[in-house]
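Missing here: one protein chain of the complex. Every other protein chain is in place.
After this line comes chain A, so read on.
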Amino acid sequence: MAPSPAVLTRLLCAGVWRRPSFLQKATPGPAGLNGRTVSGAQVPVVSEPQDDDDLQSRILDVPLQHSDFFNVKELFSVKSLFEARVHLGHKAGCRHRFMEPYIFGNRLGQDIIDLEQTALNLQLALNFTAHVAYRKGIILFVSRNRQFSHLIEKTAQDCGEYAHTRYFKGGLLTNAHLLFGPTVRLPDLIIFLHTLNNVFESHVAVRDAAKMNIPTVGIVDTNCNPCLITYPIPGNDDSPQAIQLFCKLFRTTINRAKEKRRQMEALHRLQSSRGSEGSETSAPDKSHSP
């Protein structure tokens, strides 16, 4: 699912995306990428970009050449999603019309979510999250389910990102300059672990993020509206196991991406110091296994 042009423009200006060439270059690797396979195989080594005058652009451009630079596929599988009960939806009466493409079927009145599509969407979403974290973006975890509020806040704290599982004040995103101050920085990505609020209506932040051109990743259950969410992940948001799995996945991805960024920066700092000493620049080790 490609991000909308509005999102692209915003990301362009935020420096997250340099050019949309990523979309054209999404070539599958040798492991035969499919949502279902658990690929422990390494993502292929890509040829080094020719221009090495701007090290900064190298740090930012290189990850965009790959379809799965951070190898998020290995973090989950359809089986692990099944064991975490991600496929369980609500009853057929609660079904949202726009969730019908994602539903596999109905058993004894309960909707079952298609885990193959979930895996695909989850991989895209995790990849996107990793890229945002790699580029030092602000990630905000939003949920209004009181059962998992503490867990989500802890997850955010562990990643070094931000969480909002409390009462959402009206103009938080749209009126942030007055609420916080004129130079506040808004989140660059919002992750919804529960798209609905306590009265089973769509969370206000979904609409506000779309208004403010902030990309969103969200776990949509069968009674949720996936329309305004940039990277919806159809899945169960009511079981503790499912939410724990998702929290773990997001935490691992973000930490991995940040670690990768530190490594790349250290590598390039080393390279530039070696270059300034006048010694020959050796080809850097470009193994992408995280």
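Rule of thumb we're sticking to: contacts are C-beta pairs under 8 Å (C-beta built on N, C-alpha and C of every residue); 3 or more make two chains touch, one makes a residue touch a chain; residues count from 1.
The rule is simple: contacts and distances are computed from a predicted model.
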*UniProt protein name of the chain not shown, from "DNA primase large subunit", "Nucleoporin 43", "28S ribosomal protein S9, mitochondrial" or "Tubulin delta chain"*: "28S ribosomal protein S9, mitochondrial"
*Where the complex has a chain not shown, which of A:82, A:98 or A:180 is the residue touching it?*
A:180
*So which of A:96, A:164, A:203 or A:260 would be touching the chain we can't see?*
A:164
_Contact residue for the chain not shown (choose from A:74, A:116, A:153 or A:259)_ = A:153
*Name, in rising order, the residues on chain A that touch the hidden chain in the full complex.*
6, 9, 12-15, 56-57, 60, 135-136, 138, 140, 150, 153-154, 156-157, 160-164, 166, 169, 172, 174, 177-185, 187, 212-213
